[in-house]
Structure formats: C-alpha cells, structure tokens
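Supplied in structure tokens, the structure appears directly below.
Of the protein chains in this complex, one is absent; all others appear in place.
Labels A, B and C are assigned to the chains in the order they are written; within every chain, residues are numbered from 1.
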Amino acid sequence: MVKVGIIGAGRIGKLHITSICTRVRNGVIKTVADPFMNEETAAWAESMGVQHTTTDYKEILNDPEIDAVLICSSTDTHSSISVEAINAGKHVFCEKPIDHDLAKIKEVVKALEGKDLKYMVGFNRRFDTHHAAVRQAIVDGKIGNMELVKISSRDPEPPSIEYVKGSGGIFMDMMIHDFDMVRFLTGADVEEVYTISNVLVDPAIGEAGDVDTAIVSLKMSNGALAVIDNSRRSVYGYDQRLEVFGSKGMVQDQNVGANNTIISNENGVTTEKPVNFFLERYLDAYAKEITSFIDCIENNTPAPMDVWDGLKPVMIAQAATISSKEGRPVKMSEIKF
Amino acid sequence: MVKVGIIGAGRIGKLHITSICTRVRNGVIKTVADPFMNEETAAWAESMGVQHTTTDYKEILNDPEIDAVLICSSTDTHSSISVEAINAGKHVFCEKPIDHDLAKIKEVVKALEGKDLKYMVGFNRRFDTHHAAVRQAIVDGKIGNMELVKISSRDPEPPSIEYVKGSGGIFMDMMIHDFDMVRFLTGADVEEVYTISNVLVDPAIGEAGDVDTAIVSLKMSNGALAVIDNSRRSVYGYDQRLEVFGSKGMVQDQNVGANNTIISNENGVTTEKPVNFFLERYLDAYAKEITSFIDCIENNTPAPMDVWDGLKPVMIAQAATISSKEGRPVKMSEIKF
Amino acid sequence: MVKVGIIGAGRIGKLHITSICTRVRNGVIKTVADPFMNEETAAWAESMGVQHTTTDYKEILNDPEIDAVLICSSTDTHSSISVEAINAGKHVFCEKPIDHDLAKIKEVVKALEGKDLKYMVGFNRRFDTHHAAVRQAIVDGKIGNMELVKISSRDPEPPSIEYVKGSGGIFMDMMIHDFDMVRFLTGADVEEVYTISNVLVDPAIGEAGDVDTAIVSLKMSNGALAVIDNSRRSVYGYDQRLEVFGSKGMVQDQNVGANNTIISNENGVTTEKPVNFFLERYLDAYAKEITSFIDCIENNTPAPMDVWDGLKPVMIAQAATISSKEGRPVKMSEIKF
Partner (left out) sequence: MVKVGIIGAGRIGKLHITSICTRVRNGVIKTVADPFMNEETAAWAESMGVQHTTTDYKEILNDPEIDAVLICSSTDTHSSISVEAINAGKHVFCEKPIDHDLAKIKEVVKALEGKDLKYMVGFNRRFDTHHAAVRQAIVDGKIGNMELVKISSRDPEPPSIEYVKGSGGIFMDMMIHDFDMVRFLTGADVEEVYTISNVLVDPAIGEAGDVDTAIVSLKMSNGALAVIDNSRRSVYGYDQRLEVFGSKGMVQDQNVGANNTIISNENGVTTEKPVNFFLERYLDAYAKEITSFIDCIENNTPAPMDVWDGLKPVMIAQAATISSKEGRPVKMSEIKF
C-alpha cells in the first residue's frame, strides 16, 4: 500500500483525491495539505477516506510514513516543492508544467541526480484510452514508419484575460500538451519549430501579448514531419484529435461525445458534439495516470514519464513562442538548458 | 449494336432513353413510342440521338430491325405488351411489376416457353453500387452462413391518395422492391410471411383501404430469418438500408447523402440527410440496369434476372397483403400460380 | 445515508458492491450475505468498505438498521426472498427476472400491496448513457409520434448448453431485456407478438429445446410497430443497437468500441468492434442503476421502475415463446396474470 500526500486541494487536487480514494486499490491518502484548507474541504476529504488534512505541506514532507507526493499547488511553486520533496526522499507526481523557467527545472533535475525516486509530470492525455490506442497502434507497427503527425487541440472557450496574462502564453499553457503528445506518439524529439499565429478570437488576448490561434510545424528527430493547431475557442466543444500517417497506413482518433446517438431529421443526420472540457473528456485518463504513478512505485518499475518528459515540452513551448514573435523557424538547439 | 425500341416516354421511359443515349456504348434506340407523343418529347428524343418517334407501339413490334423492347408504359399494359413483344420475337425489359394479377403474369411465362429470349424485370435496386456490394460480400463468403436479414425502405413522403388507390397497396407498390431485395441478397426464396401494419402517416391512406407503415417478417428457404420495414414518410429523406448478419460477420450499407460534408457547431456534428428520392438515389443504378440488359443480349449470356424474378415478388406481396388483412402468417404455398 | 444489505455475492453481487462502495455517495453496505461466503470474498468485501459478511441472508432481513436489500441470488430464489424482504419492510432491488412463473410474481405483487416500499427490477440497460439518450430524445419530442422501433441484441457467443437448459429459453433469458427496452422506449405496452426463430448457431441448442436466432414483431398499445432480433452468436462482439423512427425523424444509437481509433490501410478503414460483453458494455449502467435505486429511497421519490415493469417482460417472453412453438401471433390478453 503506497501512502500518498497531496499538496494542493484545488480543482485538480480534488480530482486526484477522488481517483485515489475510489479507483486506486494500492494507494491510500494519508494527508492533504492546502494553505486555504477549510472545514468544508476537510470534511469532504475525510468522507472520501483521507486520514488527515492540514494547511502546512511540510507536514507531508516531514512524515516518514508518506512514500509519495502529488504536487497540485499553483504553478509557481511546482519546482521548489519538487526539490523539497525529492530532498525529503519522496516520489513525486507534479502537475504540468514543472516551471516556465528552465533554470528552475534544472534545480529539480539536479535534485533527482543519484536518487532512486520516481518523478512524473502530469501530462494526462497520454493516459486517455483513445490517444493511448493511437500510440499502441504505432508501437504495434500498424502504420509502418511514421511520416506525418497532425494534432488538433481546440478549447471550447478562451480563459479569462487575467488567466491569459499569467499563463505563459498559448504555447506554454495550452499547446504544451500537444508538444508532449507529439513526443509520446513519435517516441522522438523535436528538432525545429515554426509558428504561424494570430489573434482571431478576442482582441483582448492580443492586447495581453498573447495569440489565440496558432499552427506550429515541427521537424522530428526521426525524420517525421508534424503539425499542431490550437484555437482558444471551438463552439462545438473540446476538440482533441490525433492523426499519424506512415508507410503502411494511418491511425486517427475521434472526438468523444456525451453519448453516441444519431438523430436524423429535416436538418440532417446529427451526432453529439464533443464533451465540453477536459474534466469530462479526460476524467478517466486522470485516474489512469495516478494509478500508473502508484503502480510504478509499488512495483518499482520505471515511471511511464520522467523529469525529461516534463522538461522537453517547456523547451519546445519556448521555441514556439520565439518563432511566433520573430517569424522564423527556431531550432531546438537554440534553447539552452 | 443492339437496336432498341422504347414503349412509353413518361418519367421512367425518358430516364432509360437518357441512359442508353449517353452511357450504353452497344445499344442504340431506333424508335420511341408513346400514345401521347408530342412535338416537345419527339424533339427532345431526337436531340438525344433517337432515330424515330411514334404514337403507335406496334411499329416497334413490327420492325424486324429492332432486337429488344423496353416496356415503360402504364402497369396495366405491362403483361399484354410483354406477350405481344415476345410473340414478335423481341427481348423484353419490363418495368416492375409485370402485373398485379398472377394469371396475367402466367400468360407472359407461357409466351416465353420454348423461346430463346431475355425477359428482365426492372428491379433497379439490384444494380445500385452499395446494395450490389452487400450481395457481393455475401457471395464472397465474408459473413459466412446468412442468419438474419434486415431491410429498411422509407419514402420521403406519401404519394397522392389517387396514386395510393391504384397502386395495389403498399406491399405491391413499395415493399415489392424489398421482396426482390431479400431474394437477391439471400439467393433464397420466401416460405412464409407475417405482417404487422398500421395507418400512422395519413388517415386518408387508411380510408383508401391501404396502410402506410408496415413490418413484415419472413422465413427464408435457406433457414435465414428476415424482416422488412416500410414507411410512406421519412422526413429525413429516402431511407434505404440493408443489413445481413451471418456466422462470420455482418454486412450493412448506408444511406447516400447529397455530399459527404460534416458540419460541427453548437447543435452537434451534422452530415447531409439522404438524397430525396429514387431518381436521385438510383440514377446510376438505372443506367447499370439497362447496360446489363443490353450486354446480355449482345453477348447472349443469361440475363441477371428472369421472368420468375419478376413473378415472385408479386406473389410475396400478395401473401403480405393477406397477412396484413387477416392478421395471420401466410405460407407462400397458399399463393397458387 | 441509505443502509443496504446484499443477498448473493456472485458476479453481479460483486458488481453492485463495487458500485456502491466506489460511486454511490449516499449508500453504504452494512451486510453481504451469501450461502457460499468464503474468506476470500469476505476479505475483499471488507476491503471495499462492507461492514459485515454472513452466510445467512435472514440476518439482513432481520436487521432493523438495513433500509434496502439487493437480491442478487439465483433466479429461483428471487421471488421468495422478495416476499420475505417486503414483509420485513425493506425496499427491494431484485435482479431480473423476478421469476419465470407468473404465480410467483403474483405473490410479490400481493406482498407489496398497501406497503410504501420501492421495488425495482434490474433492467440495467435503461441506465446506459446511450440507450437513455435515445429515450430522452423521444421524450423531448425530437422524433414526433413513434411509428417504428427496431432493436438488435446479439451476444458474442452462446452460453453453455447447461446454462441454456436452465435459462427458460432465449426469450426469457436474453430477449427479456429487449422486451423491457421496447416498453422503456415507447412508454407503451405490448399487445401482440409474433415470433420467427431458428437454430442456426448450434444444433445442441435445438436439442435442448431452445432456439438461438429469433425475430419477434410486436404491436404496441400506442399504435407503433416494433421488431426485435436476437442471436446467440455475434463474431464481432456484443451488438446492442436501438432505432426509433417517428413522424419528425429517427433516433438511433451505436455500438461501443474499446476505443474510437480509425486505422486506414490496404484492407480498408477500420474501427474497433463492439466491446465484448455486458460487464464491459454496461459497467457504467449498473452503477447508475444502483445510484438511482438508492436515490429514490433517500429522496422518497418514485423508483424509475416498479414491480409491474418487472412482471411485463416475463409475460411478453411467455407470449413470444408460445408464438415460437405454435407458429402463430399471440395476443398479450392470452397471457393471464
């Protein structure tokens, strides 16, 4: 039984609490820490089976019974708490991104050196049934050599301008998931990125220094060519599609609707639009992600992702941002770590 | 070059004229006869390449140069003109049905005895690309032994009450195509039919002594079970679907839309509804049907259908009509020929 | 908090235990009884959060703290335990069918008279997301007046011959779900059934006095026509499809695959076949079913189904069986209760 502490009981922290308490047979939550822990949250956590709640995350780090920590706090604390947790000998699951600043990530990498600890970053989409099946088809040789990869990610609606301002920009905040996905699908690294982008959804996003619509083309280290498109607004719901084309065929996945009914009437033949956002779309993926983390600790097997998998998408996001601003292709070798 | 005469220049006659003049390389139309032949129709026919028009179909029968006759006149004349044409030594393509009266069909059968003539009835759906591919999958063994057959045919809207009154009823007028289809798909004969039916679309259809909605279940001579449903009104267009299930799998076909676009918006994900009626849906099938008739004459190969294929659906329609009226299963052996 | 006792800890009992312990926030299992309760099962139940296990179901009935009983024991005990539980003042959730014998069901009906207890029968498919959405579309008026209903249910492979012998036949064992579904979809009752059936999958099923392939057509009390087809073997997986056609359109649902990938290669464009059997296909529906039962107790609202909904499909199955054996339509008025 792996004993877990959870740092941060916001939306994503609560999601992981629910997953562990209801779906993970080999993990138990000893402590949940949140600086804003209140009675309601504490009562809810206890009703789920959490043993203890606190406002001080150091209680978790100092507890020798706790094997593993989930860092679900605000982004700016991810790297420093990671370092602390590693130094306290804990396995770490850290929500994405580790940090926007490579120097901070470097500290985490250094802290991990020589330690036999798992460090996994929360790129939840890898654990989605459909996306994982796309990867599996590739691994199984069903499409031969990879040649073209296409990823679409479009959010149902833009976040608030306040959120945009602190988000690190569309490439760091949103497309980072797709940068992880292109690495996951291809098993290869990015060598060069080129971005075209625009402000088409809301001028206020442009005024905040960001863009809301972008296409990034990528040269991969295995010779494959890839392209990712993002939009901050998709009126038909949360659009999440993959397509990988190779010498022996193509594998794609489809959006997921609330149900699979088909209604035929005078207006046409209509199926449900995609479910509206990531908590619905990826609920099951989040649970599989945490299960996978607990399992690799229990069985002492390699984690499905490591700190480098957490780092690389941040570097690609930086390159894509530079390309967007400077209007030129950016080689990954320009981004120094 | 097969020389053809066409008797009847109404909607379906014109369709066959167009097919032969534009798509059939080995057939030429010498004469088109229609009692109501007018200048406009004659001019149109000549512009298509027809050599001669007349009001008297006997000109066609008496013309020793003409090899084959297409009977596209009103249903009540199909059988008598068939007999005349056969006796004149012509190959015959007759629009469906040969007649509602089995005695009249018997005269056609007798006329054909001992003659080396093709006699083909216009069950155009057999020549539809999609339906033919379903049959081909069965022939190719892709579904193993046939076990269940399901056919849906729903017209976009009911015909006029005048038409209904003279139509012979839904089973003779509309479901007759599906009775042919179930024979085509299975390569077997019907042994028993049972009908449930109702007047759900328009009470006037009931007052005319007919029904507008029906499900007929059929026991086939090869042991397969089949079911056909018909409705006189489908607001989403002309619904034409087949499903055949067997020991090794299932083959189905789908409706055909005007185009294959998909529109995703706030209301869902929408494709085009089926094309609206048989002239659009089966335009290509009509041309293939006539091509097939001309080819079998030129090459002296068996026609894809013969007079018995024209007869059997009429008998099944009679059984289904009795079942509908009497509320009991009707064995095909009850229908005497 | 509704306190529950579970009688029977076989496959379906365990499924409900898991659902309640992990997904039902307002229900708790006090006791699980099974005559074959062993240490392994008891340990598993306790690890799930069950408070107590026993071999004697009377402990549950006699426990004044327990509000509701789930009867998951063998079919032949359903009705007698139902009566006992009702008499002990418990709300009852009973797995389907209540009994094959109408007299036994009558005893349950009588026991319920004058008591303010919920009695719900486990027709799980009503709670499937997709099937429920079909019903909702009808309720919402999206297809206008119902005219035609088509239901396909095909099992991946036949059960053992031993099972077949004790199953009550395909209509009582398998199609009973579809008889419930046609009532659920239409909100109407069946007035007449007619069965065509055959032994096409395995002669041993015929030797056991049963059939393995059947089409049943049904006249509904609201005038709609319905047809159900069943097969004991579908090589492509568990086939579960609904289609309801009406004056304003059609609603259908589709099978559910293990994932939604599409692979295009030299052989065609291929998606996953349906998931293999009911535990996978309806896992979520089982949880929603139990949630719904607990909720209606907690809120004292009407259960979504009552004892009559448990009774009627048994009566329809009896009629369909008679029709299959006697080759004639059977009116529901012939089946006396």
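Note that in this section a residue touches a chain if its C-beta (ideal position, glycine included) is under 8 Å from a C-beta of that chain, and two chains touch if they have at least 3 such contacts.
What you are looking at is a predicted structure, and each value in this text was computed from that prediction instead of being measured.
Undergrad: Given that one chain is not shown, what are the shown chains it touches?
TA: Spelled out, the missing chain touches these shown chains: A, B, C.
Undergrad: Identify the residue among A:88, A:200 or A:258 that touches the chain left out of the display.
TA: With A:88, A:200 or A:258 as choices, the missing chain is touched by A:200.
Undergrad: Taking the full complex into account, find the residue in A:48, A:88, A:102 or A:225 that is in contact with the omitted chain.
TA: A:225
Undergrad: Considering the whole complex, which of C:44, C:236 or C:308 touches the chain not shown?
TA: Of these options, the touching residue for the absent chain is C:236.
Undergrad: Even though one chain is hidden, which residues of chain A still touch it in the full complex?
TA: Answer for chain A: residues 145, 147-148, 150, 152, 154, 192, 194, 196-198, 200-201, 213-215, 217-219, 223-227, 229, 231, 233-236, 239, 245, 247-250, 327-329 touch the chain left out.
Undergrad: Applying the definition given at the start, please give the residues of chain B touching the unseen chain.
TA: Where chain B meets the chain not shown: residues 22-23, 129-130, 132-134, 137, 142-143, 248-254, 256, 258-266, 272.
Undergrad: In the complete complex, which positions of chain C touch the hidden chain?
TA: On the side of chain C, residues 235-236, 239, 255, 257, 263-273 touch the unshown chain.
FYI, only the chains that are shown with their structure count from here on.
Undergrad: Between chain A and chain C, which partner chains are common?
TA: Both chain A and chain C are touched by B, going by the contact rule given at the top.
Undergrad: If I average the Cα coordinates per chain and compare with the overall Cα mean, which chain comes out closest?
TA: Taking the mean of all protein C-alpha atoms as reference, the closest chain is C.
Undergrad: Report the chain whose CA-based centre is farthest from the CA-based centre of chain B.
TA: Between chain B and the rest, the longest centre separation is with A.
Undergrad: Distance from the CA centroid of chain A to that of chain C, rounded to the nearest Å?
TA: Centres of chain A and chain C (C-alpha means) sit 40 Å apart.
Undergrad: How far is the middle of chain B from the middle of chain C, if each middle is the mean of its Cα atoms, in Å?
TA: Between these chains, centre-to-centre, one finds 43 Å.
Undergrad: Express in whole angstrom the distance between the two chain centres, defined as the mean CA positions of chain A and chain B.
TA: 58
Undergrad: Enumerate the residues of chain A that touch no fewer than two other chains.
TA: In chain A, 263-266 touch at least two other chains.
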